[in-house]
Every structure is written in C-alpha cells, then in structure tokens.
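I am attaching a structure below and will ask some questions about it afterwards.
The complex is shown incomplete by one protein chain, all other protein chains being positioned as in the whole.
And now, chain A:
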Amino acid sequence: MAQQQPLSSTVQPTDVYGGDEVSALVLDPGYYNTRAGFAGEDVPRQVIPSFYGHIEGRDLFGDEVIIPRAGYEVRNYMNRDSVVEDWDAATKAWEHVLVRRLQPERQTPPSKNGLNDETDGDVVMDDGAGAEMEERPLSENPLLMTEAPWNSAKAREKAIEVVMENWACPAFWLSRTPVLASFAAGKATALVVDVGGANTSVTAVHDGMMLKRSVQKSPAGGLWLSGQIRSMWETNEPKVDIVPSFMVENKKPVEAGAPADYRPKKFDFPITDSFRLFEEERVLTEFKESVVEVWRGPAKFTESQQYIANQPGRVFEMPNGSNQMWKEQRYKVSEGMWDESAAFPPPTAPGLDIPSLAKNQTIPALIKACLDGVDVDLKPNLLGNVVVTGSTSLLNGFNDRLNNELQAAYPGVRIKIHAAGLTSERRFGAWIGGSILASLGTFHQMWISRKEYEENGPGIVEKRCK
C-alpha cells in the first residue's frame, strides 16, 4: 500500500516548475509590516509590524511588545515612502525577524547554561563554536530582499552592506516589489498597481524587469485613507472620537448613534502620542476592512448620489461601544483615490501629517502617467496584464472600479485585471513573488555571492540588481 501513495518520500520531487531549493530567505519590508519567511513557501512565516517600541534606549520588536508602558514610544524604521529611514533600527528589526524568529532555537552552549559553573570562579573559556554561531547565524541562507522601485542607490548599497556584514549570508539579491508582485501573479510583463500601506505605486514590468520611466507613486494608500476616515469622523454630525481598545476598561451596549457608555482605563503614566496613533490606526484598519467600499461605477460617483443613498449601510461599533450605520459615507471616503475633488480635506490632528492628493496623484492619473512613460508598443500588452496587489486594494469594489476606469480611459483595448482572490496573496504579493524567484533553479546564477561583494564592495548591487 505504501507504494501507491501519491508521492512517496523516496521519490525526488519532479522539477516541473524548475524549482531548486537552497533554503533561501525572503525579506519584504514595508511601511506597515515587515514580512519574512522561507523561499518556496506560499506565505511569509513571520509578519511583524515595521513599527517598533522604543523605551529607555532599547528597541523592542514584534506585535506583542507594543503595549502601553511609561515612556514607551512607537517608531517606524521605514518612512512614508516605504524606504528605510533608520538603518540601525532596520538592522535590529531584520535581525529580530530573520534570526530570532525564523531560525530554530539553539541550545545554550554548555559553558553558558549555568549547569557547569564551577565554584572556584575560573575564567570560562569562550566556546568557539557557539561564538561562531552567534556571528554567522545565516551562513547557510541566501537572502532575497525587496525594495520600493524608487529606492535610492545609497539605500540599496546600505542594504547589502547590512546583510553581508551582520549575518554572514552567502548570497544576496535585491528585487523590486512590482517585479515580484507580477511574478506572484505568474506574469513576466505586467502593469502592477500596488495599493499599499503608505503608498500607491503603478509600475510597468517588462520581461521581469521594471521600467524606470514608468514608475509612478502617490500617497493614496492605506495611511491616506485612514486620514480620510479621520476627517470624515471629525466632520460627522455627532463627532466620532477614536478611542482605541487599550483605553477601554469595559463598555455597555448602546443604541445606534447614542453616546458611548464605557469606563476608560486609567494609566498612572502619560501615554505617548505615537503609541496612541498606532493604536488608533488599528481601529481605522478595522473600519476600512469592514465598512469602507469603493464606488464601482461605471456611472460617476457624483452623479449617482441618489442610488448610493439607497444602498444598504453597514454598522460599525467602536471599541468603546458607540455604533453607527454608515451609508454613503463609506463610499465617499475612498472616492478621493479616484477623484481628488471628492476627497475630504486632510485631518488636522497633530502628528498625522497626511497630505491631500493632487490631481495627478489619483489612481487613474497614475496609470495614465505610467503608460505614457513606456513604449507605445507595450501598452496593449500591459493593459491586458494589470496586476493588482497590496492590502488596500482589498477594499470592496476596488477591482470593479479600476476596470471601469481603465475601460473608460482606453476604449478599444482589451483590459484584463489580475487580482489574487486570496487575501494573503494580495497582502503579501511581493513576498510571494520573492519566494517563487528565490526557489527557482535558474535563479542561482543571479545571486550576488559573498565573494563578489568582498571583491567589488557594496557598489555591486547597482551593477547587478538592475
């Protein structure tokens, strides 16, 4: 019976997809999350926030450590452009996710586990093997990292330096997120619309390479949408206060529209603004996930108010128990992505710093600008391979709206939108593409090896990762 099993362990997996695992790691840092995992898998093993806690000169990483504490600040090592800003923190964050979280726990060497301590206080000899392990934690794992298409040459060189100097990776590669997203969709040529946390970017990918002149980005991403929601709540008839969950001790159910009835939690230390903003963002994310919808078209949003007002609304309960039915507003908040004139003015709360969109920063304008930057022969092919990725693209109706907008803008061209159905595939599109790429047998010749790095210095990344 054992022989009749579909794939016995004695049979080598067939190379139908050209894979050849070399236990590579894939790291995909973004503004909201940092994704990491093993190449060849379909989802990242570890997803930690790119936000980290800073307290008394120490940096703490991971979702579980972001808790209210005295003097606890929440920072982000990435900036709003999805480019690494704080390299020290980035190094620590990456080490945390790659070494602590992805590598197996190692036994404490016997000399240090306290069992062999002798009372006469001899100087313990340093165990060579253990130290080597500490120094060379990733010596067997090539690392593939992603970057934003507009990443600067300096930042790229810094990235390879960090990886090569700190964890002794045998090989390294830096790849652009749109390219990887198109790989994840199974396409080598695609128009990638990436609506992410802090940015929306539209990039043309030709034959597995990004077209630099086509890169377009705007802040019309998740953060901007949160700002829209804040503005909407500020201007709402009963003004909606954002009370994050951590501030609620307990709550009582109330009627829709009635003021909240809850007991706030008392902290005997001041909560930092950054921590509060981070927690508020969680509430906003929930609102986006459950309520916000995109007006699908093809009729214009402004001309369909009547119809929209008749659409069923959705109820959202805030962490403090107040709840309300959201009807046409849930369309209105996202309309600014498509039509800058329909957007709310950006919120005025301190520390938010969310810009308003210009006319050329809406998604249709980005796509048009992107296509204007490529050769005219490519346009039909690109429009036939539109890949939508990024978590903010998971808004209800986003793809329908995009399709309608494109058809209106390019009649007579066949438009096909490829958007992964699985939420995780849309959220981690770039990571999955990286996972595919790094596990391909034909990719082995691409890696920048340690030797090349040592011979040429960090400048090699500019030469090789084009």
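The definition used in the following text is that a residue touches a chain if its C-beta (ideal position, glycine included) is under 8 Å from a C-beta of that chain, and two chains touch if they have at least 3 such contacts; residues count from 1.
Convention: contacts and distances are computed from a predicted model.
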Hidden chain of the complex, named as in its UniProt record, picked from "Tubby-like F-box protein", "SWR1-complex protein 4", "RAB2B, member RAS oncogene family" or "Tubulin epsilon 1": "SWR1-complex protein 4"
From A:Pro110, A:Gly186 or A:Gly441, residue that would touch the chain that is not displayed: A:Gly441
Residue, one of A:Leu143, A:Leu211 or A:Leu437, that touches the chain absent here: A:Leu211
Contact residue for the chain not shown (choose from A:Ile308, A:Met325, A:Ala369 or A:Val413): A:Val413
Hidden partner interface residues of chain A, rising order: 1-2, 9-10, 12, 15, 18, 20-23, 140, 142, 170-171, 206-207, 209, 211-214, 374-380, 408, 410-413, 440-442, 444-445, 447, 449-452, 466
